[in-house]
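Heads up, one of the protein chains got dropped from this complex, but the rest are sitting where they should.
Moving on, here comes chain A:
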């Protein structure tokens, strides 16, 4: 029975109570004494001690923003009032104000150091698939050959200290046998890493899989998922992210880094009372942590703040803007001082060219934008279809085998092509790079010019025809493009931590570079065409394929995530190329428009809808002309609304009512006949109070009256003492009349963060509208299945 379920839950929680905080799960009920206020009107009975557990929320429920915010205001007022009394209280109030900044500093430090560790470990493990360093097994390929003098201009990364697996096992470095040994070892390591990743996730923290951004968006809008931002999730996500990235799968680490940063923030919130006890304040810190996550992923603090503002956060007060920026900067600085890239640079793909671009090049940039938009729309549809298949069919019953199969396919196909064998970030750096005489990679394999007079003094590789190396690179890149487009669809969403920024950027960069090289060769062979005449004379360096790669990367990422300003800012912080804002903006805008023509949702909103989270989209407009009475419950034909009366129900009756329904809250009325509204009480608070009263207070039996008013009604002398529950009732619930249009009601829900709203008619209580009802109604209007909204 439901009642026994609850009382056992409380038994167990109380027994483990003493000794501080055993768990760091999100929103765990505060077991120590010292409670939060009890609603917008603080009428705590002075004889009644605040109960632990009252004012907290159940798992998979939405918080009450209004209540949390007013609790915080009450607390702040109390501290300010007390601060005038003594110096200690004054210091307390100063430290309370300062605690927010201290928390941001700690979040930045912790997230920055974790990200530095993840970067170093990921670089090492990725290279472990190819070989080992003999002078110290902890060095990756680049660092192994760092001091060696045997590197040549053509072979920049070969040195005797680095041995590939073929050399160690078979003794040779060349020849078909060595190739096969390398191939097999590559597949072996990839399978081992992905197997470890998925078994660790499954065994210790199943919430650590996936990207994390859709769930964090939902959490920030007020939803509670206990354990999602806990310490085990943090540990497992950190460890398995490195394993997943190193296994060669087509995924990135940016989304999971946002999750890692939010876990750090949630854990550090437990050090400060102000944030531990208040869900709304905690979500302010989590918004800042999301900014920190993107900032350490890319080395882009401003882009991180804008990403948090645009994509992840629900309510973003201006105070959070400054604090997020501070935290993001601290994290970026910590990352820089750890120096994982070995060159003291904050940016990931530093672009060193400053070649100008011409207005006519906007046409191919817009073409890249269209490609990005098309790819984004296609990717979202395909990925959601694949994830839905994983959710509903037998494919979802074998997560470990699925991961192993996908890794095997990826490793099998990726090894022969050098552009898919390298990690995503390396591929993007190489594609963004502008070719000069100092480069010797295949992508810069241009032919020598016809007249070999060395008149130039710089190293510009201007205006040359493509050589054999470049042609090989081009068709390898085309194959890599097709492969990456197909494999990312099935990789994103697997049961290992997976992000999608780097794969999308890689797809866009490849497409951009191909187009750029095409344009460059077109210009070389046709200098006298109308479009090239004037600005692209023979010998001039007019077209930079690296810039096209950058623009393509931005377009594809924008098409998938539908980011706008934050994407442009991230791109130019990533590359340091401030001159290229206009092409980036043109491509991003085009890609967003084209992708929006196919479907309004980005990938994260699509995943939220797939999972049925109760997320009320803040950007959508409610266009239908229904009234509140159409959406409220109970509808015609349903049983009447379950209400409590203010002083005429006994404990037994209340328990029966609560047990027989699943509602998470009950309106309180003056009497059943008048149905005049008094307030609203939550199920959880009610059950905790009644259970506590039965145990602690004398004389409370099932026949005791439950009283929500200030003064108890007159009772015969032999009646058992009444239970006074004035402290847990919310005396100012929000109401609308039955003729309120639904768009105003939805606006109220969105702006105030309500969970439920009561509907009155001529002053009498008529029904209730919850957030779930609104979401179901919106789904029905859009011809979607209303039963897909799962949570409350």
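Observations on the structure shown:
The rule is short, and it goes like this: contacts are C-beta pairs under 8 Å (C-beta built on N, C-alpha and C of every residue); 3 or more make two chains touch, one makes a residue touch a chain; residues count from 1.
One rule holds for everything that comes next: contacts and distances are computed from a predicted model.
Per UniProt, the protein behind the absent chain is "TMEM9 domain family, member B"; the candidates were "Corticotropin-releasing factor-binding protein", "Elongator complex protein 4", "TMEM9 domain family, member B" or "Two-component response regulator ARR7". When the missing chain is restored to the complex, the residue among A:337, A:715 or A:780 that touches it is A:337. One of A:87, A:152 or A:783 touches the chain omitted from the figure, and that residue is A:152. Of the listed positions A:399, A:665 or A:753, the one in contact with the omitted chain in the full complex is A:399. In the complete assembly, the contact with the undisplayed chain comes from A:607, out of A:513, A:607 or A:771.
Touching the chain that is not shown, out of A:99, A:199, A:417 or A:664: A:199 (per the contact rule at the top). Touching residues on chain A toward the chain that is not drawn are 5, 8-9, 11-12, 15-16, 19, 22, 24-25, 109-110, 113-114, 116-117, 120-121, 124, 136, 138-139, 143, 146-149, 151-154, 156, 196, 199-200, 202-207, 209-210, 215, 225, 227, 231-232, 235-236, 239, 242, 334, 337-339, 342-344, 387-388, 390-392, 396, 399, 436-438, 440, 454, 457-459, 493, 495, 607, 610-611, 790.
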